[in-house]
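The excerpt is restricted to a subset of chains, each kept in its original location.
Labels run A, B and C following the written order; every chain starts at residue 1.
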Amino acid sequence: MRLLIVNPNISSSVTDLIEAEARLSVSSETEITMRTAAFGVAYIETRAEAVVGAYATLAELAEHHPGHDAAVIAAFGDPGLEAAREILPIPVVGLTESALMTAAMLGGRIGIIAISRRIGAWYRETVDRYGLLPRLSGIRFLDEPFNDISSVQQDRAQQLLALSEAAIVEDGADVLIMAGAPLAGLARQVGNRIPVPVVDGVSCAVRQAALLAGLAPVKARAGSYALPPRKACRGLPTAMAALVGGEGGV
Amino acid sequence: MRLLIVNPNISSSVTDLIEAEARLSVSSETEITMRTAAFGVAYIETRAEAVVGAYATLAELAEHHPGHDAAVIAAFGDPGLEAAREILPIPVVGLTESALMTAAMLGGRIGIIAISRRIGAWYRETVDRYGLLPRLSGIRFLDEPFNDISSVQQDRAQQLLALSEAAIVEDGADVLIMAGAPLAGLARQVGNRIPVPVVDGVSCAVRQAALLAGLAPVKARAGSYALPPRKACRGLPTAMAALVGGEGGV
Amino acid sequence: MRLLIVNPNISSSVTDLIEAEARLSVSSETEITMRTAAFGVAYIETRAEAVVGAYATLAELAEHHPGHDAAVIAAFGDPGLEAAREILPIPVVGLTESALMTAAMLGGRIGIIAISRRIGAWYRETVDRYGLLPRLSGIRFLDEPFNDISSVQQDRAQQLLALSEAAIVEDGADVLIMAGAPLAGLARQVGNRIPVPVVDGVSCAVRQAALLAGLAPVKARAGSYALPPRKACRGLPTAMAALVGGEGGV
């Protein structure tokens, strides 16, 4: 099994976090290729940043997917996920989608713990995009800036536990998602101190990617996830042009 | 990894079908325990049959889950799923839920192919119960009685392909679910002749059960999936009384 | 008019409460048959308990419905309601459904007052099952254990009035439901001290059962509420086998 994991952010420290958590989630025979977005922002919190991240991610996936069995878009909010699913011949998963679908099999209503207030609106829209808003009990968030995106877990464990408690008791969450790659690993660390199942995006995405690869689904040749119809394109990276331009591009 | 799979129907021929498909979906080290409902009907199509199947399934799960890492309720419609999730200390999945969550990661709108018209209403309500009705493109079904539930695949492959085509072109399905244990294996056989990804309940459920077991989530100690509050009970099978009676039963 | 009322719980003290309230809701010519579940738990608060209660209720209804004009499933959450509606030739109502439909004709948004926090999730799912979640303003609940399920009204009247006030002012309820058989009669007692219409499940269910019986609807011979298709069954109580096995059973 060979997995391609793309960090849509430019932060290589976050890429390292993702990789560490990913390695804990797969068998030793699974090979992982890590890619960090060639351009973009330090971490995606907004719709504008997601547009940038989606394009950068699509470029990485188009270029590097050959030889892999499945791909992971490793930022909560899943920038470019459906687009990638249209053009790649292999399964692609995102952190939010796979965490939601996994959480949905562990309980009824799902709470999300996030790293900033601002990121909440984008997360909510992402949940809505998958049709799961009725399952969302609420989004709780750290409400102060943090110094270092890569160390947020250590600094904020206590606060995150309090947010979890509020999500369960006040919002009615049956299961929690620790959202965003910067929180990768936190679910593992604090899981036993939280009285409901907790999942994180990286573990879920890597495992679901492997699961989907195991099913070996056909690449859609009909419906709205078939390759885009062939058409003229200009100025795209070569690999992307071949896919987005449709059926080999023009 | 040890999985407990319960067929909520009394048909041992269907249990065999389920087991065969399940074995194809897990690694060789995974041990599988198969159980068939001790009472109930030949195959569940209606709400009343599902009430019977739910109780029979809960009894099997309560008695046989010790020593397993996850459990599967192996009938489409998932009789007793949420109930089992409340009382068992291990992850439990159903065929419908796991197929839906898996399909949702392979495309946008999901079509279901079913074995009878009557079963459609119950399936629709099951999809709605998980909040995924907006993702459902439609349910297509064989509309004639079949002689032998265990051989429906062979008799009806051509019809099922036509239903798939209609689901894609007329309903807008991006991904299809072959629903119900009797269709276990069909996805594998005809997958390449259908131009969108196809999944079946057994493969998805077994794989998702293994995935959830791998995450090793805590048993909920709070929220609506904690064990029921302790209270008096009467006339229940011993193992069920210990769990449904709450925190050890009374 | 002859009504069959089944208490899905094993508590005969609650059966007495239900009967007392029911007698106040019908004319003197109406005959009432009371049945208490032969097995199960003291009172249903969770999904697992509801699975047990649904099966026990279905058994009572299958055996005792002959000679009655309508039946009532007398626990909030309506365990087994749709199943019973499939197999019985007479109208069947549940406490939650009939209270919701009645309340909906008395105001816009509906608040529910419940006897425990834990029961809230199950009630919410029950409201959702009938498609009325958009009409639900919220569920308020007593949040401490009570000693005796049959005397909760007396002990807690003041608290219940405070919950009602919060439901109206904070949640925007136009009409309230006192939920669960243990609260039967409370609506009658405190109705004048609450500034919006209040209904309770038992009164609504008994009256709606009589109303439906008066309409004398045909038993469905088509659609998803016709008797289940005939099929093999095993291990069911005789009366249930005749109905669940379909069109006379096998």
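Just so it is clear, a residue touches a chain if its C-beta (ideal position, glycine included) is under 8 Å from a C-beta of that chain, and two chains touch if they have at least 3 such contacts.
Note that the structure is a prediction, hence the values are computed from the model and not measured.
If you could, jot down how many copies the complete complex is built from here, 3 of which are displayed.
The complex in this structure file totals 6 copies.
Methods note: only the chains that are shown with their structure count from here on.
Taking each chain's centre as the mean of its C-alpha atoms, give the chain farthest from chain A.
If we average the C-alpha coordinates per chain, C ends up farthest from chain A.
Quick check for you: compute each chain's CA centroid and the global CA centroid, then name the chain with the smallest gap between them.
Smallest centre-to-centre distance to the global C-alpha mean: chain B.
Where the centres are mean C-alpha positions, what is the separation of chain B from chain C, in Å?
So the centroids are 28 Å from each other.
Indicate the whole-number Å distance between the mean C-alpha point of chain A and the mean C-alpha point of chain C.
The mean C-alpha positions of chain A and chain C differ by 43 Å.
For chain A, give me the residues that contact two or more of the other chains.
Where chain A meets two or more other chains at a single residue, that happens at 108-109, 172, 174.
For chain C, which residues count as touching chain A in their complex?
Per the stated touch rule, the residues are 120-121, 125.
Any idea which chain C residues touch chain B in the complex?
10, 38-43, 45-52, 54-55, 58, 80, 82-87, 116, 118, 120-122, 125, 129, 145, 223-224, 226, 228-229, 231-236, 240, 243-245
Can you check the complex and tell me which residues of chain A touch chain C?
The touching residues are 108-109, 172, 174.
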